[in-house]
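Have a look at this one.
One protein chain omitted, others in place.
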Amino acid sequence: MTQKFRLAEGGRINRDHPVQFQFDGATLHGYEGDTLASALLANGVHLVGRSFKYHRPRGILSAGAEESNALVQLREGPRTEPNMRSTMVALFDGLKAESQNRWPSLSFDVWSVNNLFSRFLPAGFYYKTFMWPASFWMTYEKVIRNAAGLGKGPLGRDPDRYEHRNQWCDVLVAGGGPAGLMAALAAGRAGARVILVDEQSEMGGSLLSGTGEVDGKPAADWVAEIMDELRSMEEVTILPRTSVSGYYDYNFLTLLERVTDHLDDEPDGKTPRQRFWQVRAKQVVLATGAIERPLTFLNNDRPGVMLAGAVRTYVNRYAVLPGLKAVIFTNNDSAYDTALDLRRAGASATVVDVRKAPRGALVEAARAAGIDIMDGKAIVKVNGGKRVTGVLIRELSEDGKTVTGGSQSIGCDLVAMSGGWNPTVHLFSQSRGKLRFDESLAAFVPDKSFADERSAGACNGSMKLLDCLTEGLKAGLAAARDAGFNVRKAPTAPKVDEAEEGGIMPIWVVPSGKRLGQGGKHFIDFQNDVTAADVSLSHREGYVSVEHLKRYTTMGMGTDQGKTSNVNALAIMADLQGVSVPEAGITTFRPPWALTGFGAIAGRNVGEFMDPARLTAMHDWHVEHGAKFEDVGQWKRPWYYPKPGESMADAVNRETLAARSAVAMVDASTLGKIDIQGPDAAEFLNRIYTNAWLKLPLGSCRYGLMLHEDGMVFDDGVTTRLAENRFLMTTTTGGAANVLTWLEEWLQTEWPEMKVYCTSVTEQWATVSVSGPYARHVVGSLTDYDKLGPKDLPFMTMAEMDIAGIPARVYRISFTGELAFEVNVPRRQGLALWRAIWEAGQKYGITPYGTEAMHVLRAEKGFIIVGQETDGTVTPMDMGMDWIVSKKKGDFIGRRSFAREDTARDDRKQLVGLYTEDDPHHVLVEGQQLVAEVKPTPPMKMVGHVTSAYFSSNVGRSIALAVVEGGRERMGETLYAPRLEGGRPVKVTITDPVFFDKEGVRARG
Amino acid sequence: MFLIDCPYCGPRQQTEFHCHGEAHIARPKDPDAISDVEWADYLFNRSNTKGVFYERWVHNHGCRRWFNLARDTVSDRILAVYRMGEKPPRVKK
Partner (left out) sequence: MAKYSVFSLVRNALSYHENWQRAWRSPDPKPEYDILVIGGGGHGLATAHYLAKEHGINNVAVIEKGWLGGGNTARNTTIVRSNYLWDESAAIYEHSLKLWEGLSQDLNFNVMFSQRGVMNLAHNLHDWRELNRRVHAIRLNGVDSEILSAAQVKAEAPILNVSPDSRYPIIGASMQRRGGTARHDAVAWGYARAADQRGVDIIQNCEVTGFVINNGRVEGVETTRGPIKAKRVGVAVAGHSSVLADMAGFRMPVESNPLQALVSDPIKPVLDCVVMSSAVHVYISQSDRGEFVIGAGSDLHVSYSQRGSFEIIEGIMGALCELVPMVSRMKMMRQWGGVVDVTPDRSPIVGKTPVEGLFINCGWGTGGFKGTPGSGHAFAATLAAGEPNDMAGPFSLDRFRTGFLIDEAGAAAVAH
C-alpha cells in the first residue's frame, strides 16, 4: 500500500479505513475522506486527463468545484458517468475511474497530434476552412465530432432512483464555510427555519484547508462545535454534498443532494441516489466563497501546475504532498500560506512574486521561515510534458508587460500559482444581482441585490477570515429579521488572529519574452484550450464583445463554465481594447452552478409516472379480453379486441358488422363531461355553441359545436338538459380540460354577471354505449323494457332508470348511426354495468368494440371527429354543418369571424366523401394529399387531403372522408392521391360524406 | 418560477397557475357594428408591453378562479394582484 506522497500525520482522512480503487486499470490506495483527486496525488499521479482540443496532458488544477482539467469517467456499465470532477468525487472502496478523451491511452494519445498542428488551429479556425469542396463538410464534421466530446455516455437505462423534495424555509444559507456557518448559527438561534447547504462532504469550507485557529482553538474544532449546535436545532436542516444548482426568480432555488454517490454500495432501490430539492426561501444568505485565479504564463497547463490554495487544501485537509520541490508563483499574499504549509510538510518551496518588494506579514513569515522569495520576477516558461520538471524565471518590468535580463532555471515538480481570488458570484448573478468591479481585489463583487438575498464573506469580496465571520453573522441576523424573527440573543463573532495582507498586483498575461502564441501557450481556459493568443485573435478580428469573445474562442463553454477563466479572459480583452475591465463587460452567469443530473431533475417523473395513464373503470376487463389499446390524450382506450389469430382488420370488420347487424358495446367513459348549472346556463350555452339552446326541452339532448372566436371548430359533443337550470355537457376525450377552461374563461372574465357554475364530472361516470338492432333488447333486459321504447325514450333524449339494479342515466344518442343507448352510471359501478350488459348481450352475440371500429362506424355515417376532420382551420360550414349554425339566435362565440374575407369564401376546403375508383378494397392513407392534376414530378397543386380512411364492411368497400377545395360543388369529380412509395396515384371519386343509411332512420328506430 | 399571490388562496407556486395573456380586452358589444380591422384588433393584436403589463391568470390547480396580475415583463416582478372586474391598479416598476 504505497501512498508515497501521503503525509505521516494530519488531514481529515480516516486512516483507519483504507480504500482500494482503480485508475486506468491500475490499483491504487487511499483513505476514506479522500477525494479521487487527493488519492491520486497521494499516489503521485498527476497526469489525469487530456484537454478538449489539443489533447494536451493535464493534471489536477484545483481541489473543488471549479476543476476544469481532471475529469474522469467514473464507474462502469449502466452506472458509468462521464466528465466527473475528480476533485469532487468522494473516494470509496472499489471505485473505478478512467481517463477520458484519449486513444489509445492517457500516456500515449494519438489525438495529441492536434497539439503539433495547434498553430493551424487557432480560435475559430473551423469558420475559415472546411468549405471546400462544398459537399464535404459532413465528412470533415465526422472527424471533428469523433475528436471532440470528452467522456463516454452511459448505455441503457439508469438503474438508480431519484427523488424530489419541495421545501420552504426562512433562510437558506448557501455555503458552509466560516461566513455560512455564522449565518446559519445566527438565523438558527433566532428560531428561523434554516437550510444550510454545502457541496463538500463536510461543513467548514476554507477552515478545513488551513492551519489557523478560531476562538483560540483549531479551526476544525470550532467548526465541530458550531455544527453540534446547529444539529441540535430542530428547524435547521443541514445538507452536505449538496450544491445549489440554480437560483431562480422569487427566491426559488434548486439543490442537488448527492445521497449515495460517496458510498461504495450501490443504492438499494429504496434510497434515492440523488435528491433534487426545490426550495422557496424567504431569505437567502450566499456564502459561496471565492475561487482562485490561475496566472496566465507559458505552458501553465502542465500537470503539476496547480492553484496555490488547492495545494494548501491537499496538504492540510488530505495530508497529501502534491510535490516535493515547489515553486509558488503569485501576485498576492495568499499563496505565501501555501509556501509555509508546504515547507512545514517537508517540501522545498521557492516563491516567485511578480510584485517588487512585497511586505505583507505573510511574506515576512515566509522569509523568516527561510523560504526563498524571488520578488519582481515571473515564470516565463514551464518545462516538462506530462509533469512539470522546472521553470524559467526572468525579471519583470514595473508595469508587468515585459521581462528583462537572463533567465534562471529552477527544477521543480510542482508549481503553485495564485493570480488572486474571484468571489464566487455565480448564484448572486443568477438571482439578477448586479456586479461591480473591485479594483483592490481586481475582481467582480456583488453590488446591488435584486432578490431577497445577501452575500457574506469571500463571495462578497471579504477575503479576511474575521470579515467572513462577522459578515456571515450579520447576514444571518438580518435574514432572520427580514423573515420575521425577533433576534434576542445574537451570537458574537469569534476571535481570530490574522496576518495583515499586502495588496495584489493584477497581471493578466505573464510575458514570456516572446510574442503571444510563440514558443508555447498561455492557457486561460484549460478544458477548452483557449489561450491568451486566442483572445488576442478574437480582438483583432473584431469579436470584442464579451459574448463574442466567449463564443468565438469557446472560452467558458466547458463543463466548468469558465469558473477559472472568465475574468482572466475578460481582463485580457479589456487590456487589448484599452478599457477598464468593467467597461469590457461580463458574461452572464447562468444556471446551473455545477453539472446537474437530468435524472435528478426528472426525479420520479419517469416510466409510468412520466404522465400517469388515465384508465376507465372497465380497464381490467378490456385487458382480460385481449384489447389492444390506443393513447388518447392521457387515456388508454381499447382500440380493438382481436380474437386469437385475428388481424386488426379482421377484428375491426367483425366489430363494425356486429354493431350494425346485431349489437355491440363500447366503453365511452373517457368523453369529457361537464355539469353546468345555474339560472343562466341555457343562455350561456347559447353563446358558447353555434346552435340554439334556450328551448331545449327537459330531458332532451342536442349536439353542439364550439368555436373559437376566430370561427374555427374546436370541440363538439352532446349536451343534455337535466333540469331547467342544469345541463350535462360532453366533450371530446382529449379536449375536456380545455373546454372547461374555455367555459370558465368566458364566465369569469367576460360575463361575470352570468350565474352559471361548471364542474368537471368526467371521472364520476362510467359510460357504456350499446349499439345495434338488438340494443334495446339487451339494455331492456336489464330494466323495464318499455321505458326504452320510442315513445318513452325517443331519439336524442335521456331518462333516469335502474339498469341491472344500478341507478343510471340512459341517453338515446348515437355515434354509430344505429339504435343506441348510452348508459351512464357512477364510476364505481362501471365494471358491474359493463359485465351486466355483456352477460345480457350474450344471446344476441354482443361484441365489444374499440375506438377503431367506432371511428369506422361514425365515418360510414359521415360524422366528423374534431381533431381529425378538423384542425383548427375549419368552420362549421366547411364541415357541411350549416344546419347547426343558428342564423336567428343572435351572437355567439366565433360568429363574427365568418364574415371575414377568407372565411366567407365559398371555395374553402369542404368535407366530402371519397371512393377509390380502381380497387374498392384499397384503403387510402389518412393524411394522403389530393391533387386534381397529376404531374410527372412535384410540385403539384394540392386541393385537399384525406382525413379518415377505412375499409367498411358494412358498405362493402373502402370509404374515406376528405376536405377538398370547393368540394361540395365537385361531387362525382375524380381526384388523385399520389403515394409516397411512388407508382400510380390512387384515383378517387368525390362523393357525399354519408355512406350508410343516408336518411338516418336506423338511429331513430 | 413565480410565487403568485392568488387573491383567493394566498401565495402559491407558479406550477398551480396558467397564464392566459393580456387582461382587459373586452369583447366588442356589437361585433357586427365593427369593421374587420377592428375585429382583428380584438382577436389578435396584443399590447405585449415591455414594462408594466396587465395579464390574466387562472389558479387551475387550486381554486380555479381567474384574476389579474400587473407584472413588469422585464424584471418579472409582480406588482399587483387584483380580482376580475376590479380596475387595474396604478403601479410603478
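Labels for the chains are A and B, by order of writing; each one numbers its residues from 1.
As a working rule, a contact is a pair of C-beta atoms (placed from the backbone, for glycine too) under 8 Å apart; a residue touches a chain by one contact, two chains touch by 3 or more.
Everything numeric here is computed off the predicted structure, so don't read it as measured data.
A.B. asks: Can you say which of A:Gly25, A:Pro104 or A:Gly156 touches the chain missing from this structure?
C.D. replies: A:Gly156
A.B. asks: Among A:Leu239, A:Val285, A:Ala442 or A:Ile601, which residue is in touch with the absent chain?
C.D. replies: That would be A:Ile601, which touches the missing chain.
A.B. asks: What is the set of chain A residues that contact the non-displayed chain in the whole complex?
C.D. replies: 52, 79-83, 119-120, 122, 125-132, 134, 137-138, 141, 144-146, 148-158, 160, 162, 245-246, 248-249, 252, 254, 278, 515-518, 533, 537, 540-543, 545, 547-548, 551-552, 554, 557, 559, 561, 590-592, 595-599, 601-603, 605-611, 613, 630-633, 637, 710-712, 714-715, 732-735, 851, 865-868, 870-873, 897, 900-903, 925-929, 931, 937-940, 942, 945, 978, 980
A.B. asks: Touching the missing chain, which residues of chain B?
C.D. replies: With respect to the unshown chain, the touching residues of chain B are 1-2, 14-15, 18-22, 36-37, 40-41, 43-50, 53, 55, 71, 73-76.
The rule is simple: only the chains that are shown with their structure count from here on.
A.B. asks: For chain A and chain B, let me know how many angstrom lie between their CA-based centres, rounded off.
C.D. replies: 28
A.B. asks: Which of the residues in chain A come into contact with chain B in the complex?
C.D. replies: 248-252, 280, 432, 450, 709-710, 741, 744-745, 748-750, 752, 891, 895-897, 899-901
A.B. asks: Would you mind writing out the residues of chain B in touch with chain A in their complex?
C.D. replies: Listed in rising order, the residues of chain B that touch chain A are 1-3, 13, 18, 20, 26-28, 31-32, 36, 39-40, 43, 56, 58, 60, 64-66, 75-76, 84-85.
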